[in-house]
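Provided herewith is a single structure, encoded as structure tokens, for subsequent inquiry.
With one protein chain removed, the remaining protein chains of the complex are shown where they sit.
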Amino acid sequence: MAHAAELGRRELRRPLWSVRPAVLLLLPAGLFLVVFFLVPYLNMVRMSFLTKAQGAAFTNVMTLENYLRVLGDAFYWRVIGRTFWLAGLATVFTVLLGYPLAYAIARASGPRRPILLMLLLAPLLVGAVVRSYGWMILLGRVGLINQMLRALGWREAELMYNTLGVLIGLVHVYLPFMVLAVAGALEQIQADVELAARSLGASPWRTFWRVTWPLSLPGVFSGGILVFVLALSAYVIPILLGGNNVLVMPMLVVQMLLDAFNWPLGSAMAMVLFGLACAVLWAYVKVMNRALRWIPR
Amino acid sequence: MNANLRQLGFLGVVVALYVFLLAPIAIVVIAAFNAGEYLRFPPEGLSLRWFGRFLGSEPFVRAFWFSLKLASMVTVLSTLLGGAAAFYVVRHAGRSRDLLQLFFVAPLQLPAILTGIALLIFFYSLGLGTRGMAGLLIGHTVVSIPYVFLMVGAVLLRFDRTLEEAARSLGASAWTSFRRVTLPLIRGGVISGALFAFITSFDQFPVSLLLVSVGNTTLPIQLFDYLRFSFDPTAAAASTVSVAMSVAVVWLIDRLVGLEQVTWGGPR
Partner (left out) sequence: MASIQLEGVTKRFGRVVAVQGLTLHVREGELLTLLGPSGCGKTTTLRLVAGFVTPEEGRICFGTRDVTHLPPEHRNVGIVFQNYALFPHMTVAQNVAFGLEVRGIATSQVRSRVSEILERVQLRGLEDRYPHQLSGGQQQRVALARALVINPQVLLLDEPLANLDAKLREEMRFYIRDLQREFGITTIYVTHDQAEAMVLADRIALLRDGVLQQVAPPEEIYRRPQSRWVADFVGLCNFLPGRVLGREDGLLVVDTPAGVVRCSGAVEANRVLVCVRPESLRPHLGGRNRIVGVVRERTFLGNLLDLRVACPAGLMLRVQLSPSEDARPGEPLQLEFRPEDAWAVAEDS
């Protein structure tokens, strides 16, 4: 019955070579994105091969020098390394902190779930700037946490303008994404599967380790990719919470573009950063696919 | 006994994590109402003076209205574009569906800062520069379209086509059937997409960072600039206004459509 309906619906469509009026629905957005998304990216790639000139942002002379400068300078490699390191750490911590939250949400029943979800997503309604500001108030030298420490008679802790502060900020801002991804995967697990494990003799902890955790890995992996890319390209958080002490690649790129006005080099830097990110992700996906062999294609 | 202890421990962890998530925002709001310059515990008393400072600060107020205006325009534009595209991809795409889906979601997959950079360079390459609102409008729309596309797409996929067929069999034209049957039923998805677009634009940072020009600053950028150099709670007041704005939008949606209608389509 459904098959017949589908066939009937297909008959209402015209053959592929005649222009269907429905395409008019597609064209505005399609053209918009091609012109203002695809082309600018291609242009940026082109820009990375051009040269900076005196008094102008760029000239139309093709060169590989930008790439050579970036790839050949230890300074840039250190910054890139720091950026990747921070992003990696942030990802790991969002998994550690996010998993319990995801579990609570996935297993919550009735009216509790929407509330938990809302509380999780509420911070997303607020921009990264505001959230970073909140941490500034908390972590600063005269911030709330240090006030508390001093009141308890302990030494002040340096929680801001360093890697720790940036890490806290990154984890805080990207945590909801990881939680959503993991919760999604946890919800897909058939409830009976855990019961089956228990009935076969596995303790609750054993059941989690051998059944729930492996089955939730797809969510952990996709959440990991998302958070890693987001953390890699973070700008606000490192600047506000790291000050001048934590230099990450996006900061350098923006500096190069807006302050030094050297667009070719800036573009090349951006391309290198994200080219490397793609390489890392590609390897990551390969590993992921091996581990998730059991998923039906 | 062991099971209960375990559950209690877990509950404690979850509560602590939620505190971690929400504390910074709560702190900012508290700071905005704090009488003193630095937030101390216990708070020094309530005061609205920082809000007064915010309202008296011309750059902040201008930035607020600008953000509001910009976000509204972005919402309309991205909802129309993204919604139409979603319609096409779900209903008419056939074999190119996967590719088109990838294309329209792409701006979400690539970091916003990269998109901002690409657009900045693009506009200057064309000799257009970033004067005026156009650049920002375009940039924000590019990163907002995917949200609308996903939300509308999700609700369209779930839509029961036989309802339209019933309407057509009863004599309604394609347009009437769309207007009176389809549209009311997919309203939730459209509105939630628009909601996401609005908030994405209002809170947008990376794209704005690169595309703002003198006289056309958004509230997040203004706030950021302020925070680079000062620390007083005027920023907190500005932040609270921003938070209130987002909450107001969500509340408005709830009044108009009911939040149960908002689908959790979301990026895959």
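All chains are identified by letter, namely A and B, in their written order; residue positions are counted from 1 within each chain.
Quick note on the criterion: a contact is a pair of C-beta atoms (placed from the backbone, for glycine too) under 8 Å apart; a residue touches a chain by one contact, two chains touch by 3 or more.
These figures come from a predicted structure and were not determined experimentally.
Peer 1: So which of the visible chains would the left-out chain be touching?
Peer 2: Looking at the complete complex, the unshown chain comes into contact with A.
Peer 1: Which of A:T59, A:S203, A:N245 or A:N289 touches the chain that is not shown?
Peer 2: Per the contact definition at the top, the residue touching the missing chain is A:S203.
Peer 1: Touching the hidden chain in the complete assembly: which of A:M47, A:M160, A:A181 or A:V211 does that?
Peer 2: Only one of A:M47, A:M160, A:A181 or A:V211 touches the chain omitted from view, namely A:V211.
Peer 1: Tell me, which residues in chain A touch the chain that this view leaves out?
Peer 2: Contacting residues on chain A, toward the hidden partner: 190, 192-193, 195-203, 206, 210-211, 214-215, 293-296.
The definition used in the following text is that only the chains that are shown with their structure count from here on.
Peer 1: Cα centroid separation between chain A and chain B, in whole Å?
Peer 2: It comes to 17 Å between the two C-alpha centres.
Peer 1: Spell out the residues on chain A that touch chain B in their complex, using ranges where they run on.
Peer 2: Per the stated touch rule, the residues are 5, 9, 13, 20, 22-23, 25-26, 28-30, 32-33, 36-37, 39-41, 43-44, 47, 57, 97, 100-101, 104, 117, 119-120, 122-123, 125-138, 140, 142-144, 147-148, 172, 175-176, 180, 204, 229-230, 232-233, 235-236, 239-240, 250, 253-254, 257-258, 263, 266-267, 270, 274.
Peer 1: Taking the touch rule as given, give the residues of chain B at its contact with chain A in the complex, in rising order.
Peer 2: Going through chain B, the ones touching chain A are 3, 6, 10, 13-14, 17-18, 20-28, 31, 38-41, 80-82, 84-85, 87-89, 91-92, 100, 103-104, 106-107, 109-115, 117-122, 124-125, 138-139, 141-142, 145, 149, 161-162, 165, 199, 202-206, 209-210, 220, 223-224, 227-228, 231, 235-236, 239, 242-243, 246-247, 250, 264, 266.
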